[in-house]
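Everything on this sheet refers to the single structure shown next.
Here is chain A:
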Amino acid sequence: MHRLGGAGIGGLQRQTQASQAYKPLSSAISRSQIDGLQQQLSTFREALTRFAKEHRNDIRRDPEFRQQFQRMCAAIGVDPLAGPRKGGWWAELIGYGDWTYELAIQIVEICVNTRDMNGGLIEIGEVLRIVRRLRSLSGENDSEAVSEEDIVRSVHTLSVLGAGYQVVTVGSRKMLRSVPQELDTDQAAVLEVAQEAGGQVNEAALVLRKKWTSERARTALDNMLMRDGLCWIDDQAEEGIVYWVPSVMLWADDGGTGGF
Partner candidate 1 sequence: MPGLELAPYQTPSGFTLPSIHSWSAFYTYQPNPRTLATQTQHWTQLLLTYARARRLFALSLADADLASAGKGAWAEVLHNPRLKPPSTSAHYTTLHACAVLLPASFFAPGQAGAESVILCWRTVGEWAGVLHDWALQTGQTSTILTLFEISNPPVPSELSDIPEPLLRRAVGVLQRSGKAQVIEGEGGGGVRIFA
Partner candidate 2 sequence: MGAAQSGPKITAQDRAVLDLKIQRDKVRQYQKRIEVVLDAEKRIAKEALAAGRKDRALIALRRRKYQEQLLVKTDQQLETLETLVSNVEFSLVQKDVMFGLQQGNSVLKEMHKEMSLEQVEKLMEDTADAVAYQREIDEMLMSSMTLEEEESVQQELRALEVEQLGLPAVPETVPVGQLPEVPTTVPEVPETAPVEESQPERRVALEA
């Protein structure tokens, strides 16, 4: 969570209010100190406003810039999304908050719509691809580009909702889990093996790669098939029964995304 209770602008404002309330009692805090603080705050605000206005377009358009900006805010203890309204007062100024929320909503839609197909597990890269298609963006150079970072950040804003959206790392890739259930270690292992084989996995591969017993491999696969709905069975392959994990497969179109 990014919300910072004591520091940041929100914190400063609250502190000011508190100071006013304690005023009769606090002779220790001089009037000038508060004024100075107020002064600093407004200067900071002005500077930030100027910066945000000046770079509004860059923040919106350039994922690289946006990331730098995000880091800067984090460094000085400012949450760009905090504030009385949904986007925060200066997030509003640059339209950044809305942007993140819109993206978050889109991510939820994607997860819900693909859940039947992938069992609630989807690669961040896939989410990004669908978002880009939904927004008719051609690629990273597009003026309204969205990056993987943006997706991850938006997912964090979702965690407030307690909907169980969670970024997990499987093998070499980041995946988004949209059902509350945690991935157990065996599932993660199966996903990893499947990922390396383009989405395909079977008992023999798990025994070979993970040094599991056949029984453990069978149980893990059966759980993923029947309990979690994370994979599809294929009984027509040359090598016997094969399991496919749609969420780690590569789809050139809507195939794996159920309706998108």
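We take it that contacts are C-beta pairs under 8 Å (C-beta built on N, C-alpha and C of every residue); 3 or more make two chains touch, one makes a residue touch a chain; residues count from 1.
As a selection rule, all candidates are chains of the complex that A comes from, given by their letters.
Here the structure is a predicted model, which means the values were calculated and not measured.
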Considering only the touch criterion given at the top, point me to the candidate in 1 or 2 that touches chain A in this complex. 1
Within the complex, candidate 1 is touched by chain A residues 116-117, 119, 195-200, 225-226, 229, 232-238, 242, 244, 249-256, 258
